[in-house]
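A single protein chain has been removed from this complex, and every other one stays in its place.
Think of it as A and B in the order they're written, each chain with its own count starting at 1.
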Amino acid sequence: MTENSRKQTCDDIADSLQKIRSDHPLIHNITNYVVMNFTANALLALGASPVMAHAPEEVEEMTGLASALVINIGTLSSPWVASMRKALEAARKRQIPIVLDPVGAGATKFRTDTALSFLERATVTVLRGNASEILALAGESGKTKGVDSARTTSEARLSAAKLAARYGITVAVTGAVDFITDGAREAEIANGHPLMGRITGTGCSASAITGAFCAAAPDAFRAAAGALVVFGIAGEIAGQSAPGPGTFQPLLLDALYTLGEEAIRNRTRLRLS
Amino acid sequence: MTENSRKQTCDDIADSLQKIRSDHPLIHNITNYVVMNFTANALLALGASPVMAHAPEEVEEMTGLASALVINIGTLSSPWVASMRKALEAARKRQIPIVLDPVGAGATKFRTDTALSFLERATVTVLRGNASEILALAGESGKTKGVDSARTTSEARLSAAKLAARYGITVAVTGAVDFITDGAREAEIANGHPLMGRITGTGCSASAITGAFCAAAPDAFRAAAGALVVFGIAGEIAGQSAPGPGTFQPLLLDALYTLGEEAIRNRTRLRLS
Partner (left out) sequence: MTENSRKQTCDDIADSLQKIRSDHPLIHNITNYVVMNFTANALLALGASPVMAHAPEEVEEMTGLASALVINIGTLSSPWVASMRKALEAARKRQIPIVLDPVGAGATKFRTDTALSFLERATVTVLRGNASEILALAGESGKTKGVDSARTTSEARLSAAKLAARYGITVAVTGAVDFITDGAREAEIANGHPLMGRITGTGCSASAITGAFCAAAPDAFRAAAGALVVFGIAGEIAGQSAPGPGTFQPLLLDALYTLGEEAIRNRTRLRLS
C-alpha cells in the first residue's frame, strides 16, 4: 500500500466511525444469551444504538426500523432460528446489510446446517467467523472446539474465498491476523491483542460492530475491514493497561468510546491486495 | 422546597436505603436477557436480594416469596408474557408493589400492546420508562428508536400525567432530567450522568431499584423518587472517575454499594411540586 492509499484508507475508517457516532444507527441483533450484554455495550460504546428482539410477533417490525441486522447462532434453538429467518427475509426486502456470525459451526450439525441455510436463502452481506467455522462452512474439517477455533486464519483463506465466490458475499475470518475477502479483494489486519481471546464475546462483538460499519459505509468489504481495524485497535489500547481479561473487558469498551482519528492513523495495520 | 423539607426528603431517602441494606428484600425480576446480569448486580450492590424466574411452573411461587415484582419487556416473547401475567396476578393478590418497565413500547405493536395490557389488567404500582415509551403508551407518537428515546422527558410530562390518572399509578419518566408524577404530585430529579445512556441496562436497573425502594417505603411516589435520586447520585460518583462507559459500569455498582447519607444530603437534586 502506498503512503497515500494508506492515508486514504485510514481517513475512510475514521469517517465511518464519525458517521456511526453522529447517526447512532439502530442495529438489530438476534444473538446469543452469553454475549447480549457485552454486544449491546460494545455497540453503545462505539456510538451505535443496539436493539435485541427475537419474538416472531415483532422481529420483522424491528428489522424494519434498523439500519443493519446481525444474526448470531451462539445459543440457537428452533424457535429462534424461525425468528432469524423472518428477520433475514425482512432485511433482504429492505436491502439493509446483514451480518451472519456462525458461532460453533462445525461443532454440531445443527449449527453448520443452520448457518448454511441462512447463507443459501438470504442475501448475507458479511459472514464473520473464526477459522474453524469458516472451514466447516466450506465443507472442510474445521475441528471447531465448541465455539473456539482450532485453526489459524491463514488455514481458512481458501475456504473464505470459496464461500465469498459461492454466495457473492464478503467473508471475514478473525484470529491473530484477520483475513477478509469479497472474492475480488483481500485484506489482512494485524491489529488486536491476545486477551481478546480470553474474554467471551469478542468475535460476536466484532460481528455487531461490522453491522454498524456496514450501516455507515456502502462497500461491505471496506466496512468489514474498518470494523476489524477499529475493534483491533481498541483491543490494543485496552491491552496496554489491563493485567488480565477481567479489567480488559471494560477497558476495551472505554477504548471503543474514546479512540479517534489519531489512533487510527498511527495504529492501523491493514494490508490490502 | 424549604431547607427543612429538603432535609426531610434526604433523610427519608437515606432511611429507605438503610432499610434495603438491612432487610435485603427479595425482588422478583422477570426481565430481558440483555440486562439480567447487570440488574442482579445493581440490586445486590444496593443491598437487595434479586431473583430471576420465569417458568410458568414456578413464577407464582417465587412471587409469593418476594417483596416486590419487577416486569421488564425488553426481550419479550409469548411464553414469557404468559408467565409475566401469572406473576402479576400473584403480586396483585399479595398486594406487593409492582414495577413495569415497558422497554421498546412504541417501537413495535407487540411491545406497546403487551405493556398496555399489563397496565389494564394488573395493579401496577410504578411505570418507569423513557420519554418515547411513555408517549407511546399514552397514545402519542413516541418515535421510539429501538429501545432508545427520541424525546426528552419534558415532552412526556402530559403523557405521564395522563397515564398516572388513567391507571391510578405513579409514572416515572427517566432521561437527562427525570420526571415523576402520581397524578397529584410531581417531582423533577436532575441527578445522573451522561454515561448512563452509554451502557445498556441503566433504565432497566432504575426500574429494579425502584422495586427495592417500593419494598422499603409504602409511598410509591416517594419510593420512585428515592430510587432515581440514589441511582442518579451513583452515576455521578462513577462518572467522576470513569474515562468511558466500560469502566463506568463497575464504578456505578461500587457507588451503589458505598454511597451513604452524606452523598444523599450533598448531592440530591430533587424538585417537588
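By our rule, a contact is a pair of C-beta atoms (placed from the backbone, for glycine too) under 8 Å apart; a residue touches a chain by one contact, two chains touch by 3 or more.
Bear in mind that the values here come from a model prediction, so they are computed numbers and not experimental data.
Student: Out of B:14, B:45, B:119 or B:270, which touches the unshown chain?
Tutor: Reading the full complex, the residue touching the unseen chain is B:45.
Student: If I consider the whole complex, including the chain that's not displayed, which of A:76, A:163 or A:264 touches that chain?
Tutor: Of the listed residues, the one touching the omitted chain is A:76.
Student: Extract the touching residues of subunit B with respect to the undisplayed chain.
Tutor: 24, 26, 28, 33, 36-37, 40-41, 44-45, 49-55, 57-58, 61-62, 65-66, 79, 249-258
Student: What residues on subunit A make contact with the chain left out of this view?
Tutor: Residues touching the hidden chain, for subunit A, are 32-35, 37-38, 74-78, 104, 107-111, 145-148, 198-201, 242-247, 249-250.
As a convention for this text, only the chains that are shown with their structure count from here on.
Student: If you average the Cα atoms of subunit A and of subunit B to get two centres, how far apart are those centres in Å?
Tutor: Averaging C-alpha atoms per chain gives centres 33 Å apart.
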